[in-house]
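Note that this complex is displayed minus one protein chain, with the remaining chains in position.
Here is chain A:
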Amino acid sequence: MSDIADTGPVLAADGTPLKRSLARALRVQKTRALLLIAPLLAFVLISFIWPIGVMLFRSVENEIVENTLPNTVKELATWDGGSQELPPQSAFEALYFDMFAATELKRHTRLGTRLNYEKTGISSLFRQSGRKLDDPGKDYRKALGAVTSDITKSATWLELISGASDAARSAPLVASQRQRLSTLDDRQIKGDLSFSPSADIVQLLPRAAREYTAFALYTELVDGKDVAKTKPWESVYVALAADLSDADVSGYNGPHAQMLRDLVAADVTAPDFRAIFTDIDKDWGALETWRTIQTHSKPYTSGYFLNAIDMQKTPEGAMAQPENKQILVKLFIRTLIMSLIIMGSCALLAYPVAWILANLPARKANILMIFVLLPFWTSLLVRTSAWKVMLQQQGVINDVLVWLGLVDDADRLIMINNQFGTIVAMTHILLPFMILPMYSVMQTINPSYLRAAKSLGATNWTAFWRVYFPQTIPGIGAGAILVFILSIGYYITPEIVGGTKGVFISNRIAYHISSSLNWGLAAALGTILLVVVLVLYWAYDKIVGIDNVKLG
């Protein structure tokens, strides 16, 4: 037997070792299979899985606060929200300029809406404040203009901030302001700016230079207007007044240096930003408003998920929502209970039908199968509208009952726009999904087991319960999970026949997506729903196997 050991590895026809040759063949086969799958997989991943992932990500994403009020959030980071004191002046100042830019780009109402989910009233506070932010600017324009009317001219501002033609330019300021407007407006602001602030002025009048640069960027690149001919934002006057109070302009000799010296000499009072805001609305003087902003200033939040389970994120931590706002947990429970009822009634109705289909001779069973397959193939909307027609108060069922004298014409049964309507219509719609798996399982059950049980002395009931029923459990399980998965995410039927009492969580998600525009909450609700469905899907895969799903 020694010669076998001597021959070395077994060789394939082309001389390579058989092992390697086989491995290569396997690799080729795998690659070919993957190449066939790849286009579809890429399509589904890109246009289905990824969008859903991105959508669900909205449930924790909360960058809107930081994007809209970047400097305010920075100032608030050092403020102790638990203290009984309002945030420092610098926070109010940051808020003024942040809010002004946000108002110009019409972004402040979005933030107001976002924060309103957490604390009612903020939405109107933001809207009103946005409207009144111009007023202090106009006051300062008047006050400064009284000293020298030059300052109210658009051209003066351009020359002032541009500085001397040979002065050093401050590119970082332009870049940072471009960044600020881009995040605020949620899109890249592109293009070259014809203007750039001089480094001297940026050092001398930091606030005014900053606000004017933002204004110039917006005017030229978003609005497409000429900066030299456009009136600057009112905020630049407030910024200038604030700068003048602590600037030393005596050494400056760029354009309009004399005007600046005149203005300093006039000693216009520096703006009191806290007073500006508390004048606009006394709510700005309330700790609660600031705590809300601070609590929700993190770029990621658990707030939406807390909202989804009827809680809310407060400065003191997670708390239960007020009684009258607690509807979502109830809705989740209702969705679950109604899905269970639908699943149960489907199982109850499907069992005898599946049995009779599996036990009749093939010819008769095929004819009866039409009764199952026709509803299965009929448009969902046709079936839903049929149920609407049948269940209405002036509908077919009520008419028949009145005609038979079972129901008085005056008090016809209310069977639609409530839970009853949803359950009946959805049981009908999902019944084929229960019958078909049960049928395919029952078909495989050998009838001689039942006969054997009976011939051994079992009663009909015992034979059924101890011998037949256990063999049908896989079918029941498969059908039940399928019906439950489908019913828990249903939208159309509850929307049409469910009224207000018979709607599901899906309808609430749709409401938040299309009507209330609270996308974060919709995403949180959707995530919870999806997790439930995926767990059930996993169970279905374990019990039945996805490969074994049969259609028709």
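Rule of thumb we're sticking to: a residue touches a chain if its C-beta (ideal position, glycine included) is under 8 Å from a C-beta of that chain, and two chains touch if they have at least 3 such contacts; residues count from 1.
Just so we're on the same page, contacts and distances are computed from a predicted model.
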item: Per UniProt record, name of the chain withheld from view ["Inner membrane ABC transporter permease protein YdcV", "Molybdopterin synthase subunit MoaD", "Glycosyltransferase involved in cell wall bisynthesis" or "GntR family transcriptional regulator"]; value: "Inner membrane ABC transporter permease protein YdcV"
item: Candidates A:A77, A:A318, A:L374 or A:A452 - the one touching the absent chain; value: A:L374
item: Which of A:I337, A:V389 or A:A452 contacts the chain that the document leaves out; value: A:V389
item: Selected from A:M259, A:I309 or A:V407 as touching the chain missing from the view; value: A:V407
item: Chain not shown, touching residues in chain A; value: 26, 29-30, 32-37, 39-41, 43-45, 47-56, 349, 352-353, 356, 368, 370-375, 377-390, 392, 394-396, 399, 404-407, 428, 431-432, 460, 485, 488-492, 495-496, 506, 509-510, 513-514, 522-523, 526, 529-530, 533-534, 537, 541, 546-547, 549-552
